[in-house]
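Only one protein chain is missing; all other protein chains are in place.
== chain A ==
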Amino acid sequence: MVNLTIDNRQVTAPKTATIYEAAEMNGIKIPILCHDKKLKPFGACRMCLVEVEQMKGRQIPACTTPVTEGMIIHTATPDIIKARKMVLELLLLNHPIDCPVCDKGGDCDLQNLTYDYQVNGNRFTDEKFHHQIDYNNPLIERDMNRCILCGKCARICDEIVSFGALTFIDRGIETKIGCEFDGALNCEFCGSCVSVCPVGSLLARPFKFKARFWSLTKQKTVCGYCGTGCNLTLGVKDNKVLTTIYDQEQGFHKGQLCVRGRFGYQFINSEKRLTKPMLRKNGTLVAVGWDEALDFVVGKLKGGNVAALSTARLTNEEFVLFKKVMELSGSKDFDHSAGYAHSALTEGFARSFGTTASPATIPDIQKSNFLLVIKSDAYETHPVAGFEINMAVKNKGVVLNILSDKHGKLGKLPGAKTLLHVPGSEIALVNALSKVILDGKKAAGIASSVVGYSQLEQSLSDCSVEAVAATCGVSVNDIIELANDYSAAEKALIVFPVGLAYPGHNAELASAIANLAILAGKIGSEGSGVLCMSEKNNSQGAVDMGFYPSQDGKNAQQILDGCASGTVKTLFIAGENPVVSYPDRTKTAAALDKVDCLIVSELFLSETAAMADVVLPACSFAEKEGTFTAADRRVQHIKPAIRKIGLSRSDFEIFGVLISRLGGEVPVSSATVFSEIASNTSGYAGMSYAALGESGAFAPVDIKPAFVDVKAPGQTRQAGKLALLTGSSLYHCGTMSQYGEGPMHVCPEGYLEISRKDAANNKISENDLLTVTSASGSVQLKARITPRMSEGVVFTPYHFSSASVNQAWNGTEVTWVTLNK
């Protein structure tokens, strides 16, 4: 820490701080336009000029000057104020003063400073710019006439998003922000540039002209898409969520969001939302009152042979109540997300770590020295966690290694190494890494005392690195090098995504990875561990609340089999759309068709809801109170941003009524249910809504490591066929994002990524409609030829109802398909 004087106040600041940061830490405001907490100092705007006595009264920029011991700084002398006024005059010289029609008005840094410094006229005259405005982009509108060239957009796109879509182009007075060759913007559309723009140059097009900033009610909440658990601020007006608002103080990610978080909110106020309960009468669904619908549901639940499937998007409190409903109905058969999506946690980690949670957190990514990412999709499933990886690699020099069956964006980071393997061979590869560590006597000292060490040694004794290398398509040297680097790193973290579309990421892979981490001793300390990135916003919560089958209960697949065979009479589905998202559409749809009574509580009339006997309109995350548990077990409190839509009720209310009708004890409020959770869930002790506050709290993970013998599955390569991988698209999450206009503007339909070689071999060109046929069925998808796929491997995201991939995909790790035009 250094001591310095700012405006006659004695303050202290860390050695690495700049004058601007030191002032901000001590509550002294210095005006600035080109600074953001997350970005490196740039010094473009010259608004933050201050005087330092030791520098003979010269005016220097506060944002780029580091503090030194004994500095005496003045931030607002008459000379400085005069200089700042001139800076503003010069900025306003070319800036069109179109505040009345600019959506940034009210939230504009330039407008606020102009007002603060009372710049009412201009001594200079110059012509305004006449750059062409980009109205064509569906998400980001670019008006470079308003730009003040602070460079924040270009820097955030480069430093954090690592895409580099925007940069300074042209020279001198003509300099402007643009894309390569001044072309159209075609990027990830995360909107980070929009969020940091201090003026109205970059605007969110979906929010264009919708409302003025000051008329919005700002409600802080947690994003309802993936398991990263990003904090959001929703801008609400007239009971409508109109936009998301940037707040650089919010969350571990400092307000940074991805495309679905920032632009995918439209599903909340979608016109397709269900507003009335519906009951099937004479074959068609007709709107009925709640009493009639619930009478019907209660009657069926009392009838016995009940099972339940749930989405992982309910709140923790709702999971507890849903479980109670099932208990009162005398059923032990309930599950979420097709079973395998969370088996990595509930079975794999339960065996290996003695707990059903990841022994690492997302902030550990930046504190680590070595990252091993299994499947490059970690960026696509959890983009904001991907930004953390970007920053770790670029700013902190973290070594990044990727073990994947296709190339991805993470592999383009400086120094990143991608080991491309044959699809479905992750477990064999991870076992081979363990083997190398064992053979090289590089295992951590404590590893030999862990339960199951000798069995692991024995089971790995017949594992040959050369054989694995040959079958996985990776060189022996690469495997040995990776294993040695991993064990040699001081702190090392393994990240892998799990979810509906990642059937190979199951209990076995989790245990294999856990073995590797325990063996190398990379567990239990800051910056080390294994991070299992669960897919949905409350997947970890569903597991923590125990919403998965116990020993004698049926899992999702067995429940569907039960429906087909008639042992399950009533199926209650909350928020899930198995027809589109579960593997093998034909089988799933047939099972749902067969079951006597299908109860669905949903936001939309999804494919599954359309088959139901009774449909209950539920609430989205923006309309209810509760808690979500992120992938790294960060428990966060959400509050309603808008009133409920139509006659819809939250699942909490629906389950509450059902519990009372089934003779159970009715919960008073979600707060009381949460206090119940806090008292009987490990790690949640001491939590309450008040204690969680805005930032939430981590539920600590207590691990008891054990080695588990994992056998790699045999290769099932089929000659002449291509390996179909399923996964997540960057713009979507689950099937809910289909109702968000933002994601649908960018990625409206399914596609099939195919390598150039395969495309050439099969004479396929871009956008050709292909029939993808597997043993279980076929689906039509448009071809997208990319360099990121290797020969013999094709990839498709699973989110879309219009061409649902599960017609051809049956839930095995790799589906072998043929392509026809």
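Keep in mind that, in the parts below, a contact is a pair of C-beta atoms (placed from the backbone, for glycine too) under 8 Å apart; a residue touches a chain by one contact, two chains touch by 3 or more; residues count from 1.
As a convention for this text, contacts and distances are computed from a predicted model.
Colleague: Missing chain, UniProt name, options "Cytochrome c oxidase subunit 1", "ABC transporter permease", "Protein TolQ" or "NADH-quinone oxidoreductase subunit I": which is it?
Modeller: "NADH-quinone oxidoreductase subunit I"
Colleague: Would you mind spotting which of A:Met1, A:Val101 or A:Val668 touches the chain that isn't drawn?
Modeller: A:Val101
Colleague: Please identify which residue in A:Lys128, A:Lys208, A:Lys396 or A:Lys757 touches the non-displayed chain.
Modeller: A:Lys208
Colleague: Of A:Met25, A:Ile81 or A:Ile133, which one is in contact with the hidden chain?
Modeller: Answer from the full complex: A:Ile133 touches the omitted chain.
Colleague: So which bits of chain A touch the chain we can't see?
Modeller: So the residues of chain A touching the missing chain come out as 99-101, 105, 133, 135, 208-212, 214-215.
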